[in-house]
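Of the protein chains in this complex, all but one are displayed in their positions.
Let's turn to subunit A:
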Amino acid sequence: MNPFSSGTRLRDMIRAIRACKTAAEERGVVRKECAAIRAAISENDQDYRHRNIAKLMFIHMLGYPTHFGQMECLKLIASPGFPEKRIGYLGLMLLLDERQEVLMLVTNSIKQDLNHTNQYIVGLALCALGNIGSAEMARDLAPEVERLLKFRDPNIRKKAALCSIRIIRKVPDLAENFINPAAALLSEKHHGVLITGVQLCIDLCKISTEALEYFRKKCTDGLVKILKDLTNSPYAPEYDVSGITDPFLHIRLLRLLCALGQDDANASDAMNDILAQVATKTESNKNAGNAILYECVATIMSVEDNGGLRVLAINILGRFLSNRDNNIRYVALNMLMKALAVDSQAVQRHRATILECVKDTDPSIRKRAVELVYLLVNESNVKPMTKELIEYLEASDPEFRGDLTAKICSIVEKFSPEKIWYIDQMLKVLPEAGNYVKDEVWHSLIVVITNASNLHGYAVRSLYRAVQAAGEQETLVRVAVWCIGEYGDMLVNNAGRLDIEEPLTVTESDAVDVVETSIKSHSFDLTTRAMCLIALLKLSSRFPSCSQRINDIIVQYKGSFVLELQQRAIEFNSVIERHQNIRPSLVERMPVLDEATYSGRKAGSLPAAGSTSQGVSVNLPNGVAKPSAAPLVDLLDLSSDDVPAPSSSGGDFLQDLLGVDLAPVSSQSGTNQAQKSGTDVLLDLLSIGTPPANSRPSTTQVSPSNVDIRSPLDLLDRLSSPSAPSVQVSPTAGSSPMLDLLNGFPSSPSIPVTEGNGPAYPSIVAFDSSSLKLTFNFSKQPGNPQTTLIEASFTNKSQEVLTNFIFQAAVPKFLQLHLDPASGNTLPANGNGSITQKLKITNSQHGKKSLVMRIRIAYKVNNKDVLEEGQVNNFPRDL
């Protein structure tokens, strides 16, 4: 006979499979067996059905598909004999799960078997229902199970109790039907019934408050008595586990008491004595005893406060923590986490031991310990704790570093007492585990550095040292490169040196070396290299002596295959070679990044962490201009939507950092720029604000000396070519006053970039109605930051001429307003001309409050009086 025909015995098949030397051979045997079984199934072979199912179960365990045997299980279950049913139910539980529709077909068979006269068959049906019953089955069969809770044989009652647990977990609505029968089970003597009955009560309490109240009232005393009898019971060989009678029942009773005592003083009182007894009398030299103590501690921690018991519990945990058995230490850490909420003082006492556990060889214990340490840290102990953790970081396994680093960074950020400490700690973490640090972490480090103006020099020098030692940690390099770009001069001239610092001599070319090495490193990704390019651009202005060398480096990337790098290189090269005169102002230092805004953004972008650039808003900052009217010349910000964003970057914050700083500083060139701190500062920096274009270049008036200032713009505009390949052209490119620095127009000496006087601000549309538009242009007098000169310019959008035009304005008390006479009182129709009027505002709260103004405009149209009013609160912030 063919040994692999369906005639093979189960034993022979298992032998044949075990004899296979290779996986392929095994597959062959299994395939043959499956084919034979399928054949038997299609022939409806009854004699070997149970053997076939047994074989299929074995094959299933090996991981092969066996769905074709599912119906056979159902047939076996439907057959009358016990042996067939037994294997049929086993197959059902193994080959199916509750989600398969085939399962519905078996409901009826189970129902019949639940009513069978043979109690073992009833047991099989209960077992199957308890293990894989679905919600529908639970609903259909709940009455049967409820009835079986009162069955004469205790072994059926206990199975019915566990089956009830499955039913109420699947259909919580049915819980109330089981409350009374469950309470009845608690008065049984049979341990199996008691264990399952108590478990049923625990589950009922979780689901239904009604059940909880009921058991609390009716059963607390009974349960306490059962536990007392159990604890004091003499040696019972049947239930003895290393000297303790039925630890399983102990544990379940304690767990139910835990549920009953929670938030209920009376119930807690009733169980105090027995809890104390269990906590003191249980032997703790064997696992079973410790399991009970562990549960007892959990119960004590949850029930209503009783000082004495708590002390007892904490002492047990202390003993556990110093135990040499790793299992016991693990559960102790676990429990201390819960104890923290109850008595953090007591847990703090074990701090040293817990910190030791962070260094354990066992990853499970380390993980628990780190979680616990994280919860233990507060303002008062953050310094020593962080020190310990960072010291350990240096010695930890690679697979544990990710977790540990994340926790350290989070602790440092949350509890840092001062900025220098924060920077110091991060400078210890980054060289050790920089590659495990998340983007948010180094972003916030940069934010912190920019905010600590007295530490700029210190930070850049420390970073320089760190990079020398650990130049392979990418995040460290990113922060270092960014800071060298920003504060490179302080690195070289040792500005702002702190007493604690060791002197450091760095030449300009040393600083450039760092950036050059980084950009050339093949292990760094696009983001890092893009940051390097920006740092180089900035350094080219900071270190004039290295300018040529930097340009040479940048030129190498003009041919980069990575669009981002190529584009930056071409643009920066153009800036360096052709625009020396505006370069210093282009690459000024970033203004202080706003911490609140950053943390707000971080919180907002956390869920989306990992996704790149969620569309950097390109609206004008103060939100006046409608997008279509915003000729935003996105000069150097390469990361707006239509350019491939740096691949691994986090939120859009990063892209802001990558953007080039265009912040003006007093007495620099008068290119009109945005200067604002706060929310949109970063976006502003990346753009050059021009007033909304209405195809009227004449509104591009920036300062009183507007002729000078306007000219570069106009000039650039004329020179711009709409087909410029690497320039982002705004939708209205053709007509808008686009500022195109990058298009290679000849750098003729005639470009009159004049030195303006004072910083410039973007103009705003202060008022815009159907007939009238009012634009404000701002300028400041040098040396007098409080005073702002505003040039108001009115345009008539309507078809009618406006006459008797009067403009009035009012400001709050902290402002002083002076209005000059207007240039006229008649406004021609269709925007064919404008009235201008000068205003002078002095802000006594300069730097704290921004300008605000109410305006009223009166005029006549067709001899009819019209009055328009409005409030202007979109002034640039630091006017």
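Convention: a contact is a pair of C-beta atoms (placed from the backbone, for glycine too) under 8 Å apart; a residue touches a chain by one contact, two chains touch by 3 or more; residues count from 1.
Keep this in mind: contacts and distances are computed from a predicted model.
The chain that is not shown carries the UniProt protein name "AP complex subunit sigma", picked from "ER membrane protein complex subunit 2", "AP complex subunit sigma", "YALI0D05511p" or "ESCRT-II complex subunit VPS25". Only one of the listed residues, A:Q112, A:N131, A:N177 or A:Q468, touches the absent chain: A:N131.
Checked against the full complex, the candidates A:G63, A:P234, A:P503 or A:P821 give a single residue touching the omitted chain, namely A:G63. From the options A:K158, A:R216 or A:K780, the residue with contact to the unseen chain in the full assembly is A:K158. Checked against the hidden chain, the listed residues A:Y48, A:F68 or A:Y120 yield one contact partner: A:Y120.
Residues 11, 14, 18, 54, 57-58, 61-63, 65, 81-83, 86-87, 90, 93-94, 97-99, 120, 123, 126-127, 130-131, 155, 158-159, 162-163, 165-166, 169, 191-192, 195-196, 199, 238-239, 241, 246-249, 251, 255, 287-288, 290-291, 294-295, 298, 326-331, 334, 361-365, 367 of subunit A touch the missing chain (whole complex, contact as defined above).
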